[in-house]
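Following this message is one structure expressed as structure tokens.
Not every chain is included here, but those present sit where they belong.
First chain written, first letter: the chains are A and B, and each begins at residue 1.
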Amino acid sequence: MSDKPSKDFHENITDRLRPDGRKPDDFRPIRIEVGVIKRADGSAYVEFGKTRVVAAVYGPEPMHPRHLADPEKAVLICRYNMLPFSVEERKKPGPDRRSIEISKVVKDALSTVVVLEEFPKCMISVDMVVLEADAGTRVAALTAASLALADAGIPMREMISAIACGRANGQIVVDLTKEEEDAEDAVDVPVAMSSLTKRISLLQMDGDLTIEEFEAILDKASKSCVKIHAMQRDALLKKYKKEGEEVDIDGEY
Amino acid sequence: MASTKLTVEYIKNLLERGRRLDGRSLNEFREIKVKYGISKKAEGSAEVCVGNTRVVAGVKMEVGEPYPDTPDKGVLVTTAEFLAMAAPEFEPGLPGEDAIELARVVDRGIREGNAIDMEKLCIVEGEKVWVVFLDIFVLNHDGNLIDAAGMATMAALLDARMPKLTEDYEVDRSKLTDPLPIRDIPIPVTVRKHNEHLILDTTALEEEVLKGKFTVTTKINGNLCAMQLSDGMAMTKEEVLKAVRLARDTSSKIRENIFGDQLKRVKKQ
């Protein structure tokens, strides 16, 4: 990572193809499925290329241990975990500092849209499991979690969609792979945006960016989130159609 | 599962007449689906669904030291976790006694059934051997977890290819080479009991009624390689022997059914 803004920054517009043949704004193949874990109250599967995540929701149910209950609203519990064989070097099972932080920012993002006030003294649990990791696992997990909450019938003011944008090999690109993340000049910016008020509720960054570069990334990310949201909507509709239900999916989730 | 007493009674009544809630016969399995390669980052991986029960297993390999008493053999490490997402009654945290039992029963089947030729995993005798990590995760619990886990583990092992070893014994995962040296395909079959009836492949709901279980793991040649009676079931000697025969026969059918192709390959060796 260099201290100066990338020289190739303006080359961006030339839409040079990326290592896997995508254009800068292209997603990897995305697959979204709702209702994949039968015992759960809601669940979803999200695949961004070789990044595969399952999310499941239980609740609302009475909070336990009880002394942690909030008398004014439901407590949202999020757990993000990578399976040991989801990465190159086997990861020891169980949460580490990275997964604790990701669980927190995912929870923080979801808490801006879930109507927690409706369920005082309750808990809503969101479990996210990464089956295979090829960059972007937290945004895939958040996208899946948001769907799983909707699938569980938890009231949400709007849906949350998430994607990582950033810089790699001198270009501002969308939905980076692990290979791109390993580029010399790579910066990865995971972003989550809500579907109606378009507000950003997850945003992380580490690397070296000028404000101009950051602005360009944020712009691409917000446009991408709109597209992700359309796919989420389709996946939900598909499930409910199967079940023969009538749904007005544009209102409250 | 928060099933009502009524449901419990209903299931019991059905079982007494040799019938089940989902219409299966007492020794009939639900549909078994195997999906290989669910994580390309693993040396081998698979997902097995038995009805709504869904288990994933993965194989990762590292270079490590052999145990002092088996200097010429690789090392096998098996873990299992019942993910909190798999059932409302599962708590997050360290594996509980049920997950530990499952991991150990599956591990003994693989190990004692000689599923892997551990001597072929020796690199430098007494110094460097392959360590095979088998990690099992229950994604959805609808009963019969040990059998599903045993199949998923076996599928992941059959899916696995060994990573390349550099000259100074570092693992190069960019190049996968030969399949793991698989010598046998042990399959665990778990038998439960209601009065005199023996029941196979129970659902989560049925397991609320039938607390005890008896798992028997059998090899290709029909020999027994692992057994575990637990969860508070008491059987007469005759019942034990009857259950062992039922498990052996079922194991053989499952092996043919889901690992038919690989079975030929393994037998040829």
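Here are a few things to note about the model shown:
The rule is simple: contacts are C-beta pairs under 8 Å (C-beta built on N, C-alpha and C of every residue); 3 or more make two chains touch, one makes a residue touch a chain.
A quick note: this is a predicted structure, and the numbers were derived from the prediction, not measured.
Per the structure file, chain copy numbers for the whole complex are A x3, B x3.
Assume only the chains that are shown with their structure count from here on.
Averaged Cα coordinates give chain A a centre that lies 33 Å from the centre of chain B.
Per the touch definition, chain A reaches chain B in the complex via residues 37-40, 43, 50, 52, 54-56, 58, 61, 79, 81, 83-88, 90, 93-94, 125, 127, 129, 131-134.
Contacts from chain B toward chain A in the complex involve residues 38-43, 45, 52, 54, 56, 58-60, 62, 79, 81, 83-88, 92, 94, 133, 135, 137, 139-142, 173, 204.
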